[in-house]
Each structure stands twice: as C-alpha cells, then as structure tokens.
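Quick one: the structure is below, and I'll ask about it shortly.
The complex is shown incomplete by one protein chain, all other protein chains being positioned as in the whole.
Presenting chain A:
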Amino acid sequence: MKRLTHLLAAATLLASAGLAGAADVNLRMTIWSANKSHLDLFNAIAADFEKTHPGVGVTFDSLAFDSYTTTLTTQIAGGNAPDLAWIFETSAPDFVASGALAPLTETLKAAPGYDLDDVNPATLELWSTGGEIYAYPFSTSPFGVFVNNDLIKAAGKPTPAELIAEGKWTWDSAVDLAAAVAANGKAGLIVRDFDYKLWDNLATIWNGWGAAPWSADGRTCTMADQPMADAMAFIHDAIFEKKAMPAPGVSADFFAGDAAMTITQISRASLLPKENPFDWDLVPLPAGPAGKYAVIGQAGIGVFASSKNAALAAEFLAFMTNPDNAAKLAAYFPPPRKSQLTTDILAKANPLLTAEQIDTVVIDGIATGKVKPGHTGLAEIHQAVRAGLDAAWVPDADVPATLAAICRRIEPLLAR
C-alpha cells in the first residue's frame, strides 16, 4: 500500500511538472550584441511583455558578431532554430527568399497602436517580397566617423569638425589626418569590423567614389570598373604608402583610445570609455571624388516559420517595435518610423550625442544613405571576394589585376 502511494505521488509530481513545462512558453531570440546596455534594454522590454503574457518568457541569445549568420544557420540545420532572429542586411535576400521566415504584415497591422504606415516604406524594401513583410527593419543605422580629437590635436592637425566648417572634409584630408596620428605611434583610421576579412565594410569608403561590387540587378561584377579600381587604389595607398590605416595583422581599438578615427555605426557609441574618456566627436563620412554620400547598415528581426510559437513570437515582435518601445530602442538603433526621425526624439534617446551629430550623421544619413551590398548566396560570393582580395593586401600588389581576377571568379556566382 505504502509503495502504491509513493508511486502515485511520483506520477502526480511528474505529470504536474510536465503540465508546468507545457504552460511555460519560452521565446528565444538570437542577437549579435552581448553589450550590457543593449541587453538591459531588451530585457526591460521583454519584462513588460511578460507582464501582459503570463507564462511567457523571452530570452536573448548573444552570438559572436563575425560568425553570426553561420552560427544561426547551423542552429537551423540542427533543428534548433530560434523563434526570432536578428538578421543582417547582407543576408536579407537569402532569408527573405528562402521561405524560412513567417509573414508579418497581418500581425503588425493588427497590433494595437502600431501604425504600420508610420514605418518608412524604403526601409521595408529589403525585407519584403510579393507585398508581404518578412522581417521588421529594426535598426537603420548610418555609418559615421568617430573621432579622437585628443590624438589629432597632439599631431598638430585640424579636427574633422574644423575641416567640416571650412568645407574641407574630404577623403584626402581624412587620410592626411590619420597618417599624421599614425606617424606619432598610434593607429590612424580603422574601418571597424573590416580586419581584411569583412570587406563589405569598405563600402563606407568606396561609395564615395560611386563604386559598387556588382550592378544594381546583382548580375554583373563591377569590381574591375573604374570607380572601384580608383577607390581600391586609394585604399591601398592609404594603407601601405601613407600608413594611415592599420596594416593587415595589426590590431588596434579606437574605443580604447588607440586610433585617431574609426568608421562604424552609432550603436557602437555604447563602447565609448566611461572612465578616462577622451575628447571624441562623431562626424559624417568624408566626401569622396563622387561627392557627399552616406552608407547605412540595416538589421531586421524575423520570426521563423518553423517555430512552434510563431504567432506568439510575431506578437512579441509587434510589441518590441511598437511606437513606445521603438523610441526606447532609438538609443542605439535608429527606428524606421518617420514620426521618430526627428532631432528632438533622437536626442532624448541618445544623451551621448549632440543635436548636430544627430542631424548630420543620423537623420541626413538615413535620408540619403545607400544600404551595404547584399546578394542571394552572399556567403559564397563573400568568401570568393575575400580570398581574391588577399592578393591586394600586400605592399607591391597589382590592384587592377586582382580586381579583374575577382570578377572572373564571382561572375558565375552572381549569374545564378
């Protein structure tokens, strides 16, 4: 008898544990950031959502930036896809076209107070197909130049702000500044996350020459065309002749005070040092031979169609990006909402930035910026270009021949 009671008790316990597990829904979202300020903000929004959805939990899974997409697709291949994922602009064509993502238009339209019409249609373009939205353009973030004025003054050069005031903020003067600081023993200009591997970040330079790796329809290689050849010759010269950019294999971190300038997005402002700060500034990209220009990086958030809780995940996405929360996220991730792209609102969300920095870098950048190059099957093209470009990253490289060889290699991949 006693034994039977024990058995019954154990069975009840097991059953209740099983029930509790079924009631508790956990949504998992993969993100590239492991930055504490970013995570605190996400967790606060998730906590608000959990209040109105008892039994639902949201966790943010930080994956390493440089292998983010690979890790994500490996999880998908292993049958362990997250419910939601942050997706880079460069892999947007792959994800949107694959059918892996759940359609979102209906959920977003139906969400109370959401006002989908407020979202700038241009920002949705990359994330939509056939009139259906497959990911929300969570961050539309222009690239700017963070500047360490202390190092530039020590090198006896005018600051970028002074050059802008004189109308002389060009790539030639930027490289001149960087070379002067580098001659003093620090690093000059760093294209953040490039590191001679993630070459698509060089779009922040070559767009100033009107260059692009492939044609707008994505079918023809334009790496060997004149604008790109000129831009790459300029970059090569800046690295190996003027020593204005760290050479391959040399590491330096702008945010640790090691470099004069770095090109990156405003979300990286969270890395600025809080102790022993240096005199920093944020300015637009210098003008190139083709004039003034801006480059934007985009990140979307999508819901996986394979998720058991896809409907709930879409609901969370609608909550996370509603007008109230979008205003909070604007601290690091400029929202695509027309009503929020004003200096007042962005200044409140970004206490680190001045009104002028917001105007010239963020608002002008979003209005005029081109998105970084993307393509279906990008990973393979990206790898082929990376391997090809390695031949250009030596002092006595034949840059035009290298670019022509890259085109021969990627033409068949582009044409697919």
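In this text, contacts are C-beta pairs under 8 Å (C-beta built on N, C-alpha and C of every residue); 3 or more make two chains touch, one makes a residue touch a chain; residues count from 1.
Here, contacts and distances are computed from a predicted model.
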item: Protein that the absent chain corresponds to, by UniProt name, given "Acyl carrier protein", "HtrA protease/chaperone protein", "Sugar ABC transporter permease" or "FecR family protein"; value: "Sugar ABC transporter permease"
item: Contacting the left-out chain in the complete assembly, out of A:V250, A:A311, A:A401 or A:A415; value: A:V250
item: Which of A:D94, A:D230 or A:E315 contacts the chain that the document leaves out; value: A:D94
item: Contact partner of the left-out chain, one of A:T59, A:T73, A:N120 or A:T222; value: A:T73
item: Where the unshown chain meets chain A, residue by residue; value: 70, 73-74, 76-77, 94-95, 98-100, 196-197, 247-251, 306, 377, 379-380, 383, 386-388, 390-391, 393-394, 409
